[in-house]
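Dropping a structure here in structure tokens format, bear with me for questions.
All protein chains of the complex are present and in place, except for one that has been dropped.
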Amino acid sequence: MPQQTKRLAIVFLLLGATLIVARHYLVPKTFGALGHYRAASIDENAARPLQYAGHEECATCHPDKVEMHDKARHKTVACEVCHGAAAAHIENPTEHKPPAPRDRGYCPLCHGYDPARPTGFPQIDPVSHNPVKPCIGCHNPHAPEAPRTPQECSACHGEIARTKGFSKHGAVACTECHQVEEKHKVTPLLSTPTKPQNRDFCGRCHSQESKAPPEIVRVDFSTHNPRYVCWQCHYSHYPEAQ
Amino acid sequence: MDGLTQQLTSVLQQVTGYIYPNEVELQWSILIVVYPYITGLVAGAFILASLERVFKVKEVEPTYRLALLTALAFLLIAPLPLQLHLGHPERAYEILITPNVHSAMAMFGFVYAWYLTVVLLLEIWFDYRKDLVLWARKEKGLRKWIHLALTLGSTDISEKAVEFDRKAVRFITLLGIPSAFLLHGYVGFLFGSIKANPWWSSVLIPVVFLFSAIVSGIGMVLILYLLTGIVRRSVEMTCLDKLASFLFYALIVDFSLEVLDFIHRLYEAEESIKILGQMIASRLFISLVILQALLGTVIPLILLALISPAFGSRALMRFPEELRRITYLACAVLIQVGIFSTRWNVVIGGQLFSKSLRGLTVYKLELLGSEGLFTSIILLIVPFLLLYVFIKILPPWKESAATLVPETAAGE
Partner (left out) sequence: MSAEVNFHDVFPSREHNGAGPPDADVSPDRREFLKQCLMASPLLLGIVCVTEGEASEENGNGYKAQDHFYGMGIDVKKCIGCGRCADACKTENNVPREPFYFRTWVERYVITIDRETVVSSPNGGINGFQSAGSEKGIMRTFFVPKLCNHCANPPCVQVCPVGATFVSPDGVVLVDKDYCIGCRYCIQACPYGARFLNPLTKTAEKCTFCYHRVTKGKVPACVEVCPTGARIFGDVKARSSPLARFQRFNEVQVLKPHLNTEPKVYYANLDGEVR
């Protein structure tokens, strides 16, 4: 074997041996046990401290509040949403007292009007809804049902009301087209309002024969898209064609 | 963290459209632009060197050793931008001991080690070995010991041994060409395989990277040969002309690939095209349209086509030697700017648009700090300092090569 190859072989063997020995000492013990990672990391990830206790823990010491809460509208709202992370409180109840938001700033995070919130979700305008008064002055957070049944549909259907307010139907009351039972305001999903079923309904105001005020736009119902019901094109809460 | 928070807050204010909240911080900075630029130079310089050995292009022989030393100087610096960028550089060894074989980045450690030892160092060693032995015999002092140490004790310079050296160099060069392709191609694959990023995810990226590497490497060796030649007052015009024509060929291929990528994107007009178009028109206009395309590719292409002997032994336009040299230098420098911009446009560009395809952010380049402009400039200058040291220890010039004087050989 040429001299060069002999010399080089020594160098490379030394390098290789160093790598193998280094590997033996440097690769963590649990690496590769479950996959190409340090298996011990699973337990390390699982060993983090908890900040939120979970709403099931609160009933142990606060059964009456929890009972009231679980029957009311906020039953899907966990205690820690408003009272903050409470694992520390469970560890040491007197040292760490969970805060309770008493100002007007917190409730609008959920209940302040935003058109993206689903229809029917109770929303208010934080500026105009009983200004200055704290929310908890009228609404018990553990049973937040409004002190008075809302008079206006807009209390829960703000986006529809505002959209309609911009439109030609702005002056049309919701009840003009929708029949609503009083109990819809209390148990909304158990009694849903009616909706118009046919073209004749809209025709009451918009057909040529209608007795409605003259400023309401008229359309010849026999020729105007007779195969469709009106709301297949016109959004009833903003019916303008343009 | 306050500095970072301040920086990110000002970035947040300059966001247009919508980006995911976690995208405000650009993950890969200018250091990750410098790294592929440097390995590109390494691959390119080596491919140029292999032109002489494997394809026997005699005219570029004067640049052979210079190209190898250039490659080595840049290769030694290449890991530095990566180390500076890591969140935990002290854990970098993990890439070598527990590499994830599915990850292109994990291959860096091994490809780099392979290329450095088996290809570059070995080739330099075999090529210089005879000279090292002869120099060591004639010198005195520190220089003698350095050269002797570099021989690794292998001092046999008989006909057989020298012939073995020659064969070894040929073999390693042959091995080295695909290795150089791998060294820089894997960087292209690193980007090209990220399906999450439509600017990067492309079959063409590894190929484009490789050819732009070749272009930048040849360009850099041209610059170095010309500048060192001017200092030493010996520039072989035939060598320079040949380098320029190879630069032209490589540039043609590189340009074609980039145009192909561009046309392909426009034609397919996938969902990402809108935001990418906006990005090119706003954030990347100067670096892509002006620096990469116009100054870095089109102008050198036209100049080289006209004045270099690329289409045969005579150029289309005859420039006197002095003017040709300066034009070559200008082209090669413009090409460096262009290729660096290419890396910038790929790395930074890929992070300037949101993966939601709905918004653009900005890259705030710091001046100071480990990921700042000054650090990058230093990283780009140090290889030249290293190269100076190498040239002093292992002179690559034809005149410096030791010759076997018969009496001396017999006497040892």
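Labels for the chains are A and B, by order of writing; each one numbers its residues from 1.
The definition used in the following text is that a contact is a pair of C-beta atoms (placed from the backbone, for glycine too) under 8 Å apart; a residue touches a chain by one contact, two chains touch by 3 or more.
Here the structure is a predicted model, which is why all the values come from computation and not from measurement.
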| item | value |
| --- | --- |
| Among A:52, A:201 or A:231, the residue in touch with the chain that has been omitted | A:52 |
| Candidate in contact with the missing chain, chosen from B:88, B:140, B:233 or B:392 | B:88 |
| Chain not shown: contacting residue from A:33, A:173, A:216 or A:233 | A:33 |
| Which of A:21, A:186 or A:233 contacts the chain that the document leaves out | A:21 |
| Residues of chain B (touch criterion as defined above) contacting the omitted chain | 1, 4-5, 8, 12, 18-25, 27-28, 82, 85-89, 91-92, 94-95, 98-100, 102-106, 108, 190, 193-197, 350-351, 354-358 |
| Missing-partner contacts on chain A, residue numbers | 20-21, 23-24, 27-39, 41-52, 54-55, 74, 76-78, 80-81, 84-85, 108-110, 112, 114-118, 121, 159, 162-163, 166-167, 238 |
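In this text, only the chains that are shown with their structure count from here on.
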| item | value |
| --- | --- |
| Whole-Å separation of chain centres (CA-atom averages), chain A against chain B | 53 |
| Contact footprint of chain B on chain A as seen in their complex | 2-4, 6-8, 11-12, 15, 19, 22-23, 26-27, 31-32, 36 |
| Complex contacts: residues of chain B adjacent to chain A | 93-94, 96-98, 100, 117, 122, 126, 129, 152-156, 160-161, 164-165, 168 |
